[in-house]
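In this view, the complex is presented without one of its protein chains, the others remaining in place.
Showing chain A:
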Amino acid sequence: MSVSRRQILASGAALAIGGLSSTTSVEAQAGNVPLDVPGSMHEQGRPVLSPAYGLPSKFEKDVVRRIREPRATDTEAFSVTPLQNLHGIITPNGLVFERHHAGVPEIAPDQHRLLIHGLVERPLILTMDDLLRFPAVTRIHFLECSGNSSTEWKKSGYHSVQRTHGLLSCCEWTGVPLSTILGEVGLKPDAKWVLAEGADAAAMTRSVPIEKALDDALIVYAQNGEMLRPEQGYPVRLFLPGFEGNMSVKWLRRLKVGDRPWHTREETSRYTNLLANGKAYQFAFEMDVKSVVTFPNADRSFKAPGFYEISGIAWSGRGHVTRVDVSVDGGATWHRASLQEPVLDKCLTRFRLPFNWQGQPLEIQSRAYDDKGWMQPTRSSLIAARGINPRYHFNAIQGWKVAVDGGLTNASA
(Lines give C-alpha, C1' and ligand atoms only; values in the text may rest on other atoms or scores of the structure.)
Protein backbone atom coordinates (compact mmCIF):
# COMPACT_ATOMS: atom_id res chain seq x y z
CA MET A 1 0.00 0.00 0.00
CA SER A 2 2.95 2.27 0.54
CA VAL A 3 3.55 4.74 -2.23
CA SER A 4 7.10 5.84 -2.80
CA ARG A 5 7.87 9.47 -3.43
CA ARG A 6 9.19 8.56 -6.86
CA GLN A 7 5.89 6.90 -7.76
CA ILE A 8 3.98 9.91 -6.49
CA LEU A 9 6.19 12.28 -8.46
CA ALA A 10 6.02 10.20 -11.60
CA SER A 11 2.26 9.91 -11.58
CA GLY A 12 1.88 13.58 -10.76
CA ALA A 13 4.13 14.58 -13.63
CA ALA A 14 2.31 12.28 -16.00
CA LEU A 15 -1.00 13.80 -15.09
CA ALA A 16 0.31 17.33 -15.40
CA ILE A 17 1.49 16.57 -18.95
CA GLY A 18 -2.00 15.31 -19.69
CA GLY A 19 -3.21 18.88 -19.33
CA LEU A 20 -6.73 19.94 -18.40
CA SER A 21 -8.18 16.57 -17.57
CA SER A 22 -10.58 17.80 -14.91
CA THR A 23 -14.10 17.05 -16.06
CA THR A 24 -15.47 20.17 -14.35
CA SER A 25 -13.09 22.39 -16.30
CA VAL A 26 -14.10 20.74 -19.54
CA GLU A 27 -17.81 21.04 -18.78
CA ALA A 28 -17.47 24.69 -17.86
CA GLN A 29 -15.98 25.43 -21.25
CA ALA A 30 -18.33 23.24 -23.29
CA GLY A 31 -20.20 25.27 -25.90
CA ASN A 32 -17.93 28.28 -25.43
CA VAL A 33 -16.40 27.99 -28.90
CA PRO A 34 -14.63 30.13 -29.83
CA LEU A 35 -13.91 31.48 -26.31
CA ASP A 36 -15.90 34.68 -25.83
CA VAL A 37 -14.30 38.00 -24.90
CA PRO A 38 -15.15 38.92 -21.28
CA GLY A 39 -17.05 42.11 -20.55
CA SER A 40 -14.15 43.44 -18.48
CA MET A 41 -12.26 43.98 -21.74
CA HIS A 42 -14.95 46.23 -23.25
CA GLU A 43 -15.01 48.97 -20.61
CA GLN A 44 -12.79 50.89 -18.22
CA GLY A 45 -12.32 49.38 -14.81
CA ARG A 46 -12.47 51.09 -11.44
CA PRO A 47 -10.46 54.32 -11.05
CA VAL A 48 -7.41 54.63 -8.85
CA LEU A 49 -7.98 55.24 -5.15
CA SER A 50 -11.17 53.21 -5.01
CA PRO A 51 -10.57 52.85 -2.14
CA ALA A 52 -7.45 54.77 -1.07
CA TYR A 53 -6.43 51.93 1.25
CA GLY A 54 -6.82 48.83 -0.88
CA LEU A 55 -8.99 45.89 0.06
CA PRO A 56 -9.17 42.28 -1.10
CA SER A 57 -11.39 41.36 -4.05
CA LYS A 58 -15.06 41.10 -3.12
CA PHE A 59 -14.84 37.46 -4.17
CA GLU A 60 -12.56 36.83 -1.17
CA LYS A 61 -15.13 38.03 1.37
CA ASP A 62 -15.08 34.71 3.24
CA VAL A 63 -11.36 35.01 3.96
CA VAL A 64 -11.71 36.49 7.43
CA ARG A 65 -10.75 35.91 11.04
CA ARG A 66 -13.33 34.00 13.01
CA ILE A 67 -14.05 33.24 16.63
CA ARG A 68 -13.80 29.57 17.50
CA GLU A 69 -16.76 29.66 19.82
CA PRO A 70 -18.54 32.45 21.76
CA ARG A 71 -16.94 33.41 25.06
CA ALA A 72 -18.28 35.14 28.15
CA THR A 73 -17.13 38.51 26.82
CA ASP A 74 -16.03 39.76 23.41
CA THR A 75 -13.05 41.67 24.83
CA GLU A 76 -11.43 38.84 26.80
CA ALA A 77 -11.52 36.83 23.62
CA PHE A 78 -9.62 35.65 20.57
CA SER A 79 -10.02 35.24 16.82
CA VAL A 80 -8.25 32.79 14.53
CA THR A 81 -6.41 33.20 11.23
CA PRO A 82 -7.85 31.52 8.10
CA LEU A 83 -4.78 29.37 7.41
CA GLN A 84 -6.77 27.40 4.82
CA ASN A 85 -6.89 30.48 2.56
CA LEU A 86 -3.27 31.62 2.84
CA HIS A 87 -0.36 31.04 0.48
CA GLY A 88 3.34 31.40 1.20
CA ILE A 89 4.32 32.35 4.75
CA ILE A 90 3.18 35.95 5.37
CA THR A 91 -0.10 36.64 7.12
CA PRO A 92 -1.78 39.81 5.82
CA ASN A 93 -2.20 42.33 8.62
CA GLY A 94 -5.99 42.17 8.61
CA LEU A 95 -5.89 38.39 9.11
CA VAL A 96 -3.38 38.17 11.97
CA PHE A 97 -5.00 36.31 14.85
CA GLU A 98 -6.15 38.28 17.87
CA ARG A 99 -5.88 37.41 21.52
CA HIS A 100 -6.95 40.19 23.85
CA HIS A 101 -7.48 40.02 27.59
CA ALA A 102 -9.36 43.30 27.85
CA GLY A 103 -10.15 44.42 24.31
CA VAL A 104 -8.22 46.66 21.92
CA PRO A 105 -7.30 50.02 23.46
CA GLU A 106 -7.23 53.12 21.28
CA ILE A 107 -3.88 54.80 21.83
CA ALA A 108 -2.78 58.02 20.14
CA PRO A 109 0.90 57.58 19.26
CA ASP A 110 1.84 61.11 20.28
CA GLN A 111 0.41 60.42 23.74
CA HIS A 112 2.07 57.04 24.21
CA ARG A 113 5.10 56.61 26.48
CA LEU A 114 7.41 53.67 27.14
CA LEU A 115 8.96 53.74 30.61
CA ILE A 116 12.09 51.68 31.32
CA HIS A 117 13.13 51.50 34.97
CA GLY A 118 14.06 49.15 37.82
CA LEU A 119 17.61 47.80 37.98
CA VAL A 120 18.95 50.25 35.42
CA GLU A 121 21.47 53.07 35.60
CA ARG A 122 19.33 55.65 33.82
CA PRO A 123 15.53 55.21 33.93
CA LEU A 124 14.08 56.56 30.70
CA ILE A 125 10.81 57.63 29.13
CA LEU A 126 10.66 57.09 25.39
CA THR A 127 8.11 58.64 23.06
CA MET A 128 7.23 57.09 19.71
CA ASP A 129 9.36 59.80 18.10
CA ASP A 130 12.27 58.63 20.25
CA LEU A 131 11.71 54.97 19.35
CA LEU A 132 11.60 55.73 15.63
CA ARG A 133 15.03 57.39 15.90
CA PHE A 134 16.74 54.24 17.22
CA PRO A 135 18.65 52.01 14.77
CA ALA A 136 15.98 49.64 13.44
CA VAL A 137 15.95 46.02 12.29
CA THR A 138 13.42 44.01 10.31
CA ARG A 139 12.79 40.30 10.90
CA ILE A 140 10.24 37.77 9.67
CA HIS A 141 8.87 35.64 12.52
CA PHE A 142 5.80 33.65 13.37
CA LEU A 143 3.64 34.51 16.35
CA GLU A 144 1.77 31.64 17.99
CA CYS A 145 -0.46 31.70 21.03
CA SER A 146 0.66 28.91 23.34
CA GLY A 147 -3.01 27.92 23.47
CA ASN A 148 -2.95 27.17 19.73
CA SER A 149 -4.39 23.67 19.10
CA SER A 150 -5.24 23.45 22.81
CA THR A 151 -8.51 21.76 21.87
CA GLU A 152 -6.52 18.83 20.45
CA TRP A 153 -5.43 17.66 23.91
CA LYS A 154 -8.95 16.26 24.01
CA LYS A 155 -10.99 15.32 20.97
CA SER A 156 -11.85 18.74 19.62
CA GLY A 157 -14.49 17.97 17.03
CA TYR A 158 -13.07 20.83 14.93
CA HIS A 159 -12.46 20.00 11.31
CA SER A 160 -11.28 23.42 10.16
CA VAL A 161 -7.55 24.14 10.35
CA GLN A 162 -8.53 27.72 11.13
CA ARG A 163 -10.09 26.48 14.35
CA THR A 164 -7.43 23.89 15.26
CA HIS A 165 -4.29 25.88 14.32
CA GLY A 166 -5.40 29.47 13.62
CA LEU A 167 -3.84 31.08 16.71
CA LEU A 168 -0.82 31.40 14.46
CA SER A 169 0.38 34.14 12.14
CA CYS A 170 3.65 35.24 10.53
CA CYS A 171 4.71 38.79 9.71
CA GLU A 172 7.68 40.94 8.87
CA TRP A 173 8.30 42.92 12.04
CA THR A 174 10.26 46.17 12.28
CA GLY A 175 11.50 47.83 15.42
CA VAL A 176 14.42 48.24 17.78
CA PRO A 177 16.38 45.39 19.39
CA LEU A 178 15.51 45.38 23.08
CA SER A 179 19.24 44.95 23.74
CA THR A 180 19.84 48.39 22.21
CA ILE A 181 17.32 50.00 24.53
CA LEU A 182 18.65 48.13 27.56
CA GLY A 183 22.11 49.36 26.56
CA GLU A 184 20.76 52.88 26.51
CA VAL A 185 19.44 52.66 30.09
CA GLY A 186 22.37 50.53 31.34
CA LEU A 187 21.67 47.29 33.22
CA LYS A 188 22.75 46.91 36.82
CA PRO A 189 24.77 43.74 37.62
CA ASP A 190 21.90 41.82 39.26
CA ALA A 191 19.49 42.35 36.35
CA LYS A 192 17.99 38.92 35.61
CA TRP A 193 14.39 39.45 34.47
CA VAL A 194 12.38 42.13 32.68
CA LEU A 195 8.71 42.77 33.39
CA ALA A 196 6.78 43.87 30.30
CA GLU A 197 3.48 45.66 30.85
CA GLY A 198 0.76 46.69 28.40
CA ALA A 199 -1.37 49.83 28.36
CA ASP A 200 -4.63 47.88 27.97
CA ALA A 201 -7.28 47.35 30.64
CA ALA A 202 -5.65 44.03 31.55
CA ALA A 203 -2.34 45.86 32.16
CA MET A 204 -0.97 42.60 30.71
CA THR A 205 2.28 41.65 32.40
CA ARG A 206 4.83 38.92 31.78
CA SER A 207 8.32 38.30 33.15
CA VAL A 208 10.98 37.86 30.46
CA PRO A 209 14.38 36.31 31.23
CA ILE A 210 17.25 38.73 30.63
CA GLU A 211 18.93 36.21 28.31
CA LYS A 212 15.99 36.50 25.89
CA ALA A 213 15.79 40.27 26.33
CA LEU A 214 19.46 40.58 25.30
CA ASP A 215 19.24 37.95 22.55
CA ASP A 216 16.64 38.53 19.83
CA ALA A 217 13.83 40.41 21.61
CA LEU A 218 12.45 43.39 19.69
CA ILE A 219 10.48 46.50 20.49
CA VAL A 220 8.27 46.49 17.41
CA TYR A 221 6.26 49.30 15.85
CA ALA A 222 5.64 47.99 12.33
CA GLN A 223 4.35 44.80 10.74
CA ASN A 224 4.43 43.94 7.06
CA GLY A 225 5.68 47.41 6.22
CA GLU A 226 3.05 49.53 7.95
CA MET A 227 2.58 50.62 11.53
CA LEU A 228 1.17 47.94 13.81
CA ARG A 229 -2.56 47.34 13.62
CA PRO A 230 -4.42 48.42 16.79
CA GLU A 231 -5.21 44.79 17.59
CA GLN A 232 -1.51 43.95 17.32
CA GLY A 233 -0.39 46.51 19.86
CA TYR A 234 -0.39 49.89 18.12
CA PRO A 235 1.70 51.90 18.52
CA VAL A 236 4.34 49.57 20.02
CA ARG A 237 4.67 46.04 21.35
CA LEU A 238 7.26 43.67 22.64
CA PHE A 239 8.13 40.82 20.28
CA LEU A 240 9.90 37.69 21.51
CA PRO A 241 10.69 35.46 18.52
CA GLY A 242 9.74 31.83 19.10
CA PHE A 243 8.29 32.38 22.59
CA GLU A 244 4.64 31.88 23.44
CA GLY A 245 2.64 34.74 21.97
CA ASN A 246 1.28 36.07 25.25
CA MET A 247 4.77 37.21 26.25
CA SER A 248 5.00 39.56 23.27
CA VAL A 249 3.10 42.14 25.27
CA LYS A 250 1.05 44.53 23.13
CA TRP A 251 0.53 48.27 23.70
CA LEU A 252 3.80 48.18 25.62
CA ARG A 253 4.02 50.98 28.16
CA ARG A 254 6.56 49.77 30.71
CA LEU A 255 9.66 47.62 31.09
CA LYS A 256 10.93 47.06 34.61
CA VAL A 257 14.22 45.28 35.19
CA GLY A 258 14.44 43.08 38.26
CA ASP A 259 16.45 40.27 39.83
CA ARG A 260 13.66 37.63 39.81
CA PRO A 261 10.38 36.90 38.04
CA TRP A 262 7.15 38.52 39.21
CA HIS A 263 4.86 35.45 39.08
CA THR A 264 2.06 37.48 37.54
CA ARG A 265 -1.38 35.97 37.05
CA GLU A 266 -0.49 35.24 33.40
CA GLU A 267 2.54 33.14 34.41
CA THR A 268 0.92 31.27 37.33
CA SER A 269 -2.85 30.91 36.98
CA ARG A 270 -2.52 30.96 33.19
CA TYR A 271 0.19 29.97 30.69
CA THR A 272 1.38 27.19 32.97
CA ASN A 273 1.06 23.56 31.90
CA LEU A 274 -0.78 21.27 34.31
CA LEU A 275 0.49 17.69 34.08
CA ALA A 276 -1.38 14.47 34.89
CA ASN A 277 0.45 14.21 38.23
CA GLY A 278 -0.93 17.57 39.37
CA LYS A 279 2.36 19.47 38.98
CA ALA A 280 2.61 22.23 36.40
CA TYR A 281 5.43 23.46 34.18
CA GLN A 282 6.05 27.14 34.80
CA PHE A 283 8.10 29.42 32.53
CA ALA A 284 7.88 27.04 29.54
CA PHE A 285 8.53 29.66 26.90
CA GLU A 286 9.62 28.20 23.55
CA MET A 287 7.01 27.13 21.03
CA ASP A 288 8.00 23.65 19.91
CA VAL A 289 8.54 22.51 16.33
CA LYS A 290 5.17 21.95 14.67
CA SER A 291 3.50 21.67 11.29
CA VAL A 292 0.06 21.31 9.78
CA VAL A 293 -1.32 20.54 6.34
CA THR A 294 -3.44 23.46 5.13
CA PHE A 295 -4.44 21.95 1.75
CA PRO A 296 -6.52 19.88 1.51
CA ASN A 297 -8.74 21.40 4.18
CA ALA A 298 -12.33 21.26 5.36
CA ASP A 299 -13.40 24.08 3.02
CA ARG A 300 -11.49 23.01 -0.09
CA SER A 301 -10.39 19.45 -0.59
CA PHE A 302 -9.89 16.88 -3.29
CA LYS A 303 -12.81 16.45 -5.68
CA ALA A 304 -12.20 14.12 -8.61
CA PRO A 305 -9.18 11.83 -8.64
CA GLY A 306 -6.09 13.35 -10.19
CA PHE A 307 -3.20 15.65 -9.40
CA TYR A 308 -3.13 17.86 -6.34
CA GLU A 309 -0.37 19.55 -4.38
CA ILE A 310 -0.55 18.85 -0.67
CA SER A 311 0.62 22.00 1.11
CA GLY A 312 1.16 23.23 4.62
CA ILE A 313 3.24 25.22 7.04
CA ALA A 314 5.93 24.25 9.54
CA TRP A 315 7.70 26.28 12.20
CA SER A 316 9.88 26.07 15.30
CA GLY A 317 10.33 28.50 18.16
CA ARG A 318 13.84 27.14 18.68
CA GLY A 319 15.34 27.59 15.23
CA HIS A 320 14.54 26.80 11.62
CA VAL A 321 12.71 23.91 10.01
CA THR A 322 15.06 21.39 8.39
CA ARG A 323 12.64 18.78 7.18
CA VAL A 324 8.94 18.05 6.82
CA ASP A 325 7.61 14.59 6.08
CA VAL A 326 4.10 13.94 4.86
CA SER A 327 2.11 10.74 5.18
CA VAL A 328 -1.12 9.94 3.37
CA ASP A 329 -1.65 6.63 5.18
CA GLY A 330 -1.92 7.76 8.79
CA GLY A 331 1.80 7.69 9.51
CA ALA A 332 2.60 4.21 8.14
CA THR A 333 4.88 5.62 5.44
CA TRP A 334 6.40 9.07 5.03
CA HIS A 335 7.46 11.19 2.06
CA ARG A 336 9.80 14.15 2.22
CA ALA A 337 8.08 17.41 1.28
CA SER A 338 9.89 20.23 -0.52
CA LEU A 339 10.56 23.35 1.55
CA GLN A 340 9.90 26.73 -0.04
CA GLU A 341 12.70 29.25 0.40
CA PRO A 342 13.28 31.31 2.42
CA VAL A 343 13.59 28.96 5.38
CA LEU A 344 14.15 31.29 8.32
CA ASP A 345 14.64 31.01 12.08
CA LYS A 346 11.43 31.12 14.15
CA CYS A 347 9.43 31.66 11.00
CA LEU A 348 6.78 29.79 9.06
CA THR A 349 8.14 27.58 6.29
CA ARG A 350 5.84 26.54 3.46
CA PHE A 351 6.09 22.87 2.44
CA ARG A 352 4.59 21.11 -0.54
CA LEU A 353 4.23 17.57 -1.88
CA PRO A 354 2.85 16.59 -5.30
CA PHE A 355 0.19 13.95 -5.00
CA ASN A 356 -1.96 11.91 -7.33
CA TRP A 357 -5.21 11.03 -5.60
CA GLN A 358 -6.81 7.85 -6.83
CA GLY A 359 -10.03 8.35 -4.90
CA GLN A 360 -9.08 6.19 -1.92
CA PRO A 361 -9.66 7.23 1.72
CA LEU A 362 -6.59 8.87 3.28
CA GLU A 363 -5.23 10.12 6.53
CA ILE A 364 -2.86 12.96 5.76
CA GLN A 365 -0.29 13.92 8.38
CA SER A 366 2.81 16.10 8.50
CA ARG A 367 5.82 15.89 10.81
CA ALA A 368 8.40 18.65 11.12
CA TYR A 369 12.01 18.68 12.33
CA ASP A 370 14.19 21.64 13.35
CA ASP A 371 17.89 22.42 13.32
CA LYS A 372 18.15 22.05 17.10
CA GLY A 373 17.30 18.35 16.93
CA TRP A 374 13.65 18.60 17.91
CA MET A 375 10.90 16.82 16.06
CA GLN A 376 7.14 16.81 16.19
CA PRO A 377 5.79 14.08 18.48
CA THR A 378 2.67 12.02 18.04
CA ARG A 379 -0.43 13.04 19.94
CA SER A 380 -0.36 9.81 21.95
CA SER A 381 3.24 10.29 23.12
CA LEU A 382 2.56 13.90 24.12
CA ILE A 383 -0.48 12.82 26.13
CA ALA A 384 1.49 9.93 27.66
CA ALA A 385 4.04 12.48 28.91
CA ARG A 386 1.70 15.26 30.08
CA GLY A 387 -1.88 14.01 30.26
CA ILE A 388 -4.75 15.90 28.62
CA ASN A 389 -4.90 19.02 30.81
CA PRO A 390 -1.77 21.12 30.09
CA ARG A 391 -3.92 23.39 27.88
CA TYR A 392 -0.83 25.03 26.33
CA HIS A 393 2.04 23.98 24.06
CA PHE A 394 0.28 21.25 22.08
CA ASN A 395 2.54 20.56 19.08
CA ALA A 396 1.64 17.02 18.06
CA ILE A 397 1.27 15.66 14.55
CA GLN A 398 -2.14 16.59 13.13
CA GLY A 399 -4.06 14.09 11.03
CA TRP A 400 -6.76 14.88 8.47
CA LYS A 401 -9.00 12.12 7.13
CA VAL A 402 -10.05 12.39 3.50
CA ALA A 403 -13.11 10.32 2.59
CA VAL A 404 -13.79 8.82 -0.85
CA ASP A 405 -15.94 11.85 -1.68
CA GLY A 406 -13.03 14.15 -0.74
CA GLY A 407 -14.64 15.34 2.51
CA LEU A 408 -12.03 16.23 5.11
CA THR A 409 -12.33 15.71 8.87
CA ASN A 410 -10.08 15.92 11.90
CA ALA A 411 -8.54 12.47 12.40
CA SER A 412 -8.60 12.86 16.20
CA ALA A 413 -12.24 13.97 16.36
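Basically, a contact is a pair of C-beta atoms (placed from the backbone, for glycine too) under 8 Å apart; a residue touches a chain by one contact, two chains touch by 3 or more; residues count from 1.
Assume contacts and distances are computed from a predicted model.
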item: Protein name (UniProt record) of the chain left out of view, among "4Fe-4S ferredoxin", "Cytochrome c", "Tetratricopeptide repeat protein" or "Urease accessory protein UreG"; value: "Cytochrome c"
item: Touch with the omitted chain, as defined above, among A:284, A:313, A:353 or A:402; value: A:284
item: Sole contact to the chain not displayed, among A:93, A:156, A:224 or A:264; value: A:264
item: Of A:237, A:253 or A:346, the one touching the omitted chain in the full complex; value: A:253
item: Residues from chain A at the interface with the omitted partner, ascending; value: 71-73, 76, 101-102, 115-117, 122-127, 130, 133-134, 183-184, 195, 197, 201-203, 205, 253-254, 256, 258, 260, 262-265, 268-269, 272, 274, 276-286, 288, 322-323, 369, 373-375, 377-378, 381-382, 384-386, 388-389, 393
